[in-house]
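Working notes, structure below.
All protein chains of the complex are present and in place, except for one that has been dropped.
Think of it as A, B and C in the order they're written, each chain with its own count starting at 1.
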Amino acid sequence: MKFSFLLVCCIITIYTHSQAGHSHRLERSLKFPDIAGYKTMKCDLHQHTVFSDGQVWPNIRVQESLKDGLDAISLTEHLEWLPHKDDIPYPDRNRSYEIALKEAENHNLIIIRGSEITRKMPPGHSNAIFIEDANKLLIDDSIKVFQEAKRQKAFTFWNHPSWTSQRPDGIATLTDMHRRLIREGLLDGIEVVNEHSYSDEALKIALDNNLTIMGTSDIHGLIDWAHDVPYGHRPITLVFAKTATSEAIHEGLSNRRTVVVHNNLLIGRDEFLIPLVEASLKIDTAYYAGKTDVLTVMIKNITSSEFTLQNKSGYTLHEHSDLVTIKAGEQQKIMVKTVKRLTNVDLKFEALNAVNAPGSHPVITLKVKVQ
Amino acid sequence: MKFSFLLVCCIITIYTHSQAGHSHRLERSLKFPDIAGYKTMKCDLHQHTVFSDGQVWPNIRVQESLKDGLDAISLTEHLEWLPHKDDIPYPDRNRSYEIALKEAENHNLIIIRGSEITRKMPPGHSNAIFIEDANKLLIDDSIKVFQEAKRQKAFTFWNHPSWTSQRPDGIATLTDMHRRLIREGLLDGIEVVNEHSYSDEALKIALDNNLTIMGTSDIHGLIDWAHDVPYGHRPITLVFAKTATSEAIHEGLSNRRTVVVHNNLLIGRDEFLIPLVEASLKIDTAYYAGKTDVLTVMIKNITSSEFTLQNKSGYTLHEHSDLVTIKAGEQQKIMVKTVKRLTNVDLKFEALNAVNAPGSHPVITLKVKVQ
Amino acid sequence: MKFSFLLVCCIITIYTHSQAGHSHRLERSLKFPDIAGYKTMKCDLHQHTVFSDGQVWPNIRVQESLKDGLDAISLTEHLEWLPHKDDIPYPDRNRSYEIALKEAENHNLIIIRGSEITRKMPPGHSNAIFIEDANKLLIDDSIKVFQEAKRQKAFTFWNHPSWTSQRPDGIATLTDMHRRLIREGLLDGIEVVNEHSYSDEALKIALDNNLTIMGTSDIHGLIDWAHDVPYGHRPITLVFAKTATSEAIHEGLSNRRTVVVHNNLLIGRDEFLIPLVEASLKIDTAYYAGKTDVLTVMIKNITSSEFTLQNKSGYTLHEHSDLVTIKAGEQQKIMVKTVKRLTNVDLKFEALNAVNAPGSHPVITLKVKVQ
Partner (left out) sequence: MKFSFLLVCCIITIYTHSQAGHSHRLERSLKFPDIAGYKTMKCDLHQHTVFSDGQVWPNIRVQESLKDGLDAISLTEHLEWLPHKDDIPYPDRNRSYEIALKEAENHNLIIIRGSEITRKMPPGHSNAIFIEDANKLLIDDSIKVFQEAKRQKAFTFWNHPSWTSQRPDGIATLTDMHRRLIREGLLDGIEVVNEHSYSDEALKIALDNNLTIMGTSDIHGLIDWAHDVPYGHRPITLVFAKTATSEAIHEGLSNRRTVVVHNNLLIGRDEFLIPLVEASLKIDTAYYAGKTDVLTVMIKNITSSEFTLQNKSGYTLHEHSDLVTIKAGEQQKIMVKTVKRLTNVDLKFEALNAVNAPGSHPVITLKVKVQ
């Protein structure tokens, strides 16, 4: 009946629910703070539509992303795998980008042109984003296609290196071809998170080879169903960009400034991971109650991920063991036995839901100024 | 361990939950708007503690009431039924009032001194509130006790006239003794709602005899359990008072200015019921969308009760049949087919969840000014 | 990454949540009971995909329908409105049917071949379902296309007669062309519900002209977003069919055996509406408690719609006024003041959420046998 009913739906939804005094709803939009010197850009840079093997028109990808509060996306259609070819016979490989771009007009959502280079292992699947023309990537030779991508100034990354269809044991492993791509500057990043998977081995490859740590949804169907929205959410790559622009995201990615969010799990290099976690946990109040020498501290988690912290402060806690969890968007009271009254206290925690290397977690410091 | 831990709990609760971005919680505090000329005072004027046959200390009644957002309560201990007498042997009948008064210090909660006069039928149980001294009501004669209450300037009302322990068929029926009490000005009101019960017959008695319409929890155990908080709530009497004082509540009750709230059901005289319902439903916006002649109206229910409305406007609706429900605290969009564009529209609804007489519902008017 | 990941997702979801002891989840699958002599088939017979102006591949429509627990759907692409023609240039008008048919293999979901005949008013848009070949409906003449549909043994219905793009006042009105189509047996049904709209005037047209009462989602985007799943659900047509087959649905539709469900609103002829409501409300227990003459009855609403009932029994209730609501899937206790103990009680209710004509509601009877 209606040719453009989604805007209407949005408005209705806002009207119907925004002021409800009794709401049971979980908030869907993803929240992560900026860090010193950078905008934190929420990106999902690996997605599909009917223009390759996905199951929705590109406008749905834009609408999902707006609901999720993303800042940038890329629709990275397979160049070589077109199961809908009987119905969509002459696809311009830039077509889903163009439709998305139009849909995103008047919204704060950056659409990045990209494509998936789809090969058997090695090198498996890879994405090239920030390209100029996807059609020009229709090149058989696996090295030459990366060279063309780079000629277009693309940022490239290896997709799902732990995918069990190409690695039945799920162990991401570098091949000679990958080593060559890296050596020749043709491969910039690697997915450590793809859809539901996380790979310790991919993280190690990233760290050992100075690759950008990436996480993407690789969505084909619906985000809501694949990620159990609003109870879960899609994986995203946080890119620390100097400004909120496409160019700045490109620069941030190229300089390895990312943290991947995979539900409650945050993966990144300490240089960005520690400031992100520290910015995520706000000290709201800190005081000694009554005549006690026990410090009450209210910590607010302003993100969409639950934090699991292990106390490394040297003080024991009055209500917790060494384990403290802080749910997404909630505030947690902790009581610190400082033995005597102090005016400044450094709370140190190992952030167990954050990973800076396989099996390794950053230790963060929350600086508390007593009121 | 802790001798006064409840204040601490409250503070903790506020800190822990007030800023939660993901809250699932239903709001507990009861909300009903003022009407023109009057403060709407939320009252529960029939409650018990361990000082008669209740199961909590009086301070718990104060705390429950604060959580429920009440403005006034009365702890109306049975004068004649003291099952805890072996343990509390010499009860001053004003004692629970005094403890509650102390607990309510520094809170906006009015404590009204009251007692329950506990007799077989007739006249059954009655409450006298705004009394001076409960001990002086220890009088055997059923008429004389009311006379003493009135000497103390009490407001009196007949409790649970439909109680199946005294009326196995649940049909509230006036006896000669009640007629005498009314005739002699000794009985002012009647409960049409007591705990979970509602009585059409009691409402008819109230209307036929010019009695104040009352609703109370008659709580003995815990409000939370008895009324399935926060999914349900206790019955209350809304008293329309000239100011937010004990005296003004007394005056309002004496002049029959009440509406009873029994979960979603509102019971009262049209004079107060209609303004209350009209104040409960706010028109937030009203406009004709696009090129249509269909008026979109956003109605916000600012109360804790769900409204069930039947359209009597003379216009049909574009998304609803004649039935429109608006959940507590939520906003509802309706689309009115006014046939042509109007600047002022009167929406008329029969409020089916409101009762002005047995089986009878008020018709209210929402005056809509089109933007 | 994954070329067929949705099945996997479903399995994961089932594993993860099916046994949760603490689940907060609302059930999505729609439930309505059979009535005597008929299977109640849940149908959504007006939907779109990328093959006309929809935004998903046909397999998503099948997956949505399975999640909603539907029995039959039709993907009724516009014959004349193909905004994706640049990308899908030579559409076989049966194509979305065929893709859906394949997707539905091994599921209990009937796919019905259909098309939307898309015209200015008159006659506006109409659907022809149970057709043999959609391509043969590419006929300019508005009468001839219906004749061809009928030659193919189609069931036809008028879509969204109250659509404000074609009727700015939203008032469904029969034109001469519609009268001719009806007279010549070319038009069988009419949508009284389309997407979010309901039309009293369309219902009157159905009743006055012996048309089948229809309700459809007319979905273009995502069911979950358009209907706020799981808090709301799409409109469906319940077809009372002799067996659970495509042919029996066709026969049921042709013989006007439908009730439309539009969230909590049920619309139909009394012949089917009354049995449906009566089958929806199950008496679980009925007893006189203690020494009372008040009958306790537990009524279970086994459907996905909330019922709003007005007591017409001649007995008053002990806890309710004349208004009783029973939430979807929940049980409600009512206490009936039968004055004396009876062994059989007929409870009569006007079902306000059910409509048998504009502003008119059926009265149903729940036969209670006291235990």
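The working rule: a contact is a pair of C-beta atoms (placed from the backbone, for glycine too) under 8 Å apart; a residue touches a chain by one contact, two chains touch by 3 or more.
On a predicted model such as this, the values are computed, not experimentally measured, just so you know.
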Given A:R95, A:R113 or A:H196, the residue that touches the chain left out of view is A:H196
Looking beyond the chains shown, say which of C:K204, C:K312 or C:K333 touches the absent one.
C:K333
For the chain left out of this view, which of B:S74, B:N94, B:N159 or B:S280 touches it?
B:N159
For the chain left out of this view, which of B:D34, B:D224 or B:E251 touches it?
B:D224
Could you please point out the chain B residues that touch the chain left off the display?
1-3, 5-6, 9, 12-13, 50-51, 53-57, 59-60, 63, 81, 83-84, 87-91, 95, 125, 159-160, 163, 165, 194-196, 218, 220-222, 224-226, 228
Pick out the residues on chain A that sit against the missing chain.
24, 162, 164, 168-171, 196-201, 264-265, 267, 290-294, 308, 310, 316-323, 325, 335, 337, 339-340, 352-353, 355, 358-359
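Operating definition for what follows: only the chains that are shown with their structure count from here on.
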Farthest chain from chain A, comparing Cα centres?
B
Chain centre (avg CA) closest to assembly CA average -> C
Where the centres are mean C-alpha positions, what is the separation of chain A from chain B, in Å?
51
Determine the centre-to-centre distance between chain A and chain C, using the mean Cα coordinates as centres, and give it in whole Å.
40
Chain A: positions in contact with at least two other chains
12, 16
